[in-house]
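I'd like to ask you about the structure that follows.
Every protein chain except one is present and positioned as in the full complex.
On to chain A.
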């Protein structure tokens, strides 16, 4: 099992010189690298063309690759995904953007009934090698429709791959893997991490990515394999299963409580890296699942039941889940809703004291 630093070094060695990049720049670099390598890669979505995207992820791509490779789409998520499926059937490799994960719902039929099932229902006659990027997650005063974490809706759908990075190096490597993957990939980007890591201390100034080693992104082509988790922090006291922004919150909770938590950044939510999870829980005997998404039938429920099935005789404490509450994402009550380091730390304590 490689640590973060080791992985970063490996990627660096493979892909030449590095540049300090934010998550946004890293994602843009992934698009740039794949568009340059493969003519069949096309990028489209609302405001992604001339303007370069509301989060600037696609900035400059239209200028560099032309309007037939990177273009604006009508405000119609079903159309964006449906057209991408048709392009995939033709032989292109489309990357589409849903402006906010909160707005994928109009495309649900195309994603669930079509993209996910094309290969199965046609016995491999047709496939959907598409990547659907969506900024997700809260912590930005986004209110109900700019903060959601809908990953459980996707992980429940057979035929989809769901991926979420937590830092610039992974963001680029995972996005290139997603684009090159022949299965449809839902690529969730925690927008709270776009400009810097966020540990849940909203009252402190944001530290930019340039202050963190995971910002040193190789300029060239490299991949971070799908279905591979990363041990973000190794520890002996308990295992934390998490992803996205909550990786950073969990690390902060470990530091503040002094509990020697092993924090696993799942990176690929489904299909996932079960071996890393199993090995860790069997080692620590304790497990806390942390995600921003609402609790009931959230992805944490699947994680908890898998750990229960596979590590039952190694467990020394009940599996804890720290998640968003079962309410729509509120505006004013942002920090009472968002599972910050205090709530996560309290769960760590309960788990080690049980």
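To be clear about the criterion, contacts are C-beta pairs under 8 Å (C-beta built on N, C-alpha and C of every residue); 3 or more make two chains touch, one makes a residue touch a chain; residues count from 1.
Assume contacts and distances are computed from a predicted model.
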Identity of the absent chain, which is to be given by its UniProt protein name, from "HEAT repeat-containing protein", "Cytochrome d ubiquinol oxidase subunit II", "Thioredoxin" or "2-oxoisovalerate dehydrogenase subunit alpha": "2-oxoisovalerate dehydrogenase subunit alpha"
Chain not shown: contacting residue from A:274, A:297, A:336 or A:354: A:274
Listed residues A:82, A:143 or A:328, member touching the removed chain: A:82
Residue of A:25, A:110 or A:147 in touch with the missing chain, whole complex considered: A:110
Interface with the undisplayed chain - residues on chain A: 42, 68-69, 73-74, 76, 78-79, 82-92, 94, 106, 109-110, 113-114, 117-127, 158-159, 161, 181-183, 227, 271, 274
